[in-house]
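Quick notes on the structure that follows.
All protein chains of the complex are present and in place, except for one that has been dropped.
Our next item is subunit A:
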């Protein structure tokens, strides 16, 4: 009996990817599991990027300290391996590295994120790439765009979303708001036609958000081209599957997002290389010993750092349950919490989950906030800027943040309450 219990206790967890989700996971897991369990995390490079910082780079925001060594943020009790993964062999329960080495695992967590793929749209990577066509989802792209914006003297500036899902789905909208603000400050706004092109039926698609925020675009004179699914880019024109054309002088596109190629090579991905998982436990539908966390999974909520954070907390508890021989006890609700920069040093805050759309109210405390949901305020903008410090110093190391992983209705106004409040006010 003693022997069996001991044998069952020792094992290892391998995590693929030391980005936001992978780093938080290994650090929290290290504290949660006893030392008989080893934890390894594999990444192909030692560059951890603070991706939310990319948004400000095209407008002259800081580029220093946006990328740091992964080693600095991974717990000493976790093995960080810098190596290229060829594929996962679920049947043999091992990860194969390109050098030929095999890493056996008891549990595997895929945290390889999502990657913009300009190569997936014909014409995007052509001669116009980084001449008139830019992305800001990579640091190089954001820096190149900063140079292009400096030289921009007006014309048609088109902000474009290729398809969903994308990480930080509000970022293109934030970019449009910041571009409007930036061009206004430089006296170029009147000479610029600002167009927002989306495959959805509008920039805002949820009823309460569209009702409250729909005017943010018209107020700023930003034209929306909805239901636009790009088939190709022809020189400096976006062409949709139904033959519509959107010409541009400067295109800021969010390319198609895909999961890691190794996911597809391992037969663990959907058509875009995201790992199909149970949306509440993050367990792979293909193999009970495999999980996916962060942007790498196919859960129906935003691909965002906040989602990674909240779901890591659930996953750590569930892995501990399995390792200690119990059924998984925690369930993820799809909780996301996102700042939306709106220009003029203001921002909005969104808080939602699988079942509740973004609602107005205050966050995290009812009535006092200090932040306001679904409303532009300076306090929200301050929150977004302060978050960079929180990210490196609290979130990644896996220190507790006073935010519950499950979404709370406290402080939110439901549609009925909104009506009620309106009556009170009048």
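In the analysis below, a residue touches a chain if its C-beta (ideal position, glycine included) is under 8 Å from a C-beta of that chain, and two chains touch if they have at least 3 such contacts; residues count from 1.
Methods note: contacts and distances are computed from a predicted model.
Undergrad: Assign the chain not included in the display its UniProt protein name, restricting the answer to "Sulfurtransferase TusE", "Helicase XPB/Ssl2 N-terminal domain-containing protein", "Peptide ABC transporter substrate-binding protein" or "Putative spermidine/putrescine transport system permease protein".
TA: Of "Sulfurtransferase TusE", "Helicase XPB/Ssl2 N-terminal domain-containing protein", "Peptide ABC transporter substrate-binding protein" or "Putative spermidine/putrescine transport system permease protein", the absent chain's UniProt record names it "Sulfurtransferase TusE".
Undergrad: Touch as defined at the start, partner being the missing chain; which of A:23, A:302 or A:413 qualifies?
TA: The one listed residue touching the chain not shown is A:302.
Undergrad: Write down which of A:217, A:293 or A:336 is the residue touching the left-out chain.
TA: Of the listed residues, the one touching the omitted chain is A:336.
Undergrad: Can you say which of A:73, A:204 or A:332 touches the chain missing from this structure?
TA: In the full complex, the listed residue that touches the missing chain is A:204.
Undergrad: From the list A:32, A:156, A:265 or A:279, pick the residue that touches the absent chain.
TA: A:279
Undergrad: Contact with the hidden chain only, please: which subunit A residues?
TA: On the side of subunit A, residues 163-164, 169-170, 173, 198-201, 204-207, 209, 213, 227, 229, 231, 241-242, 270-272, 276, 279, 298, 300-302, 336, 338, 340, 350, 352, 354, 358 touch the unshown chain.
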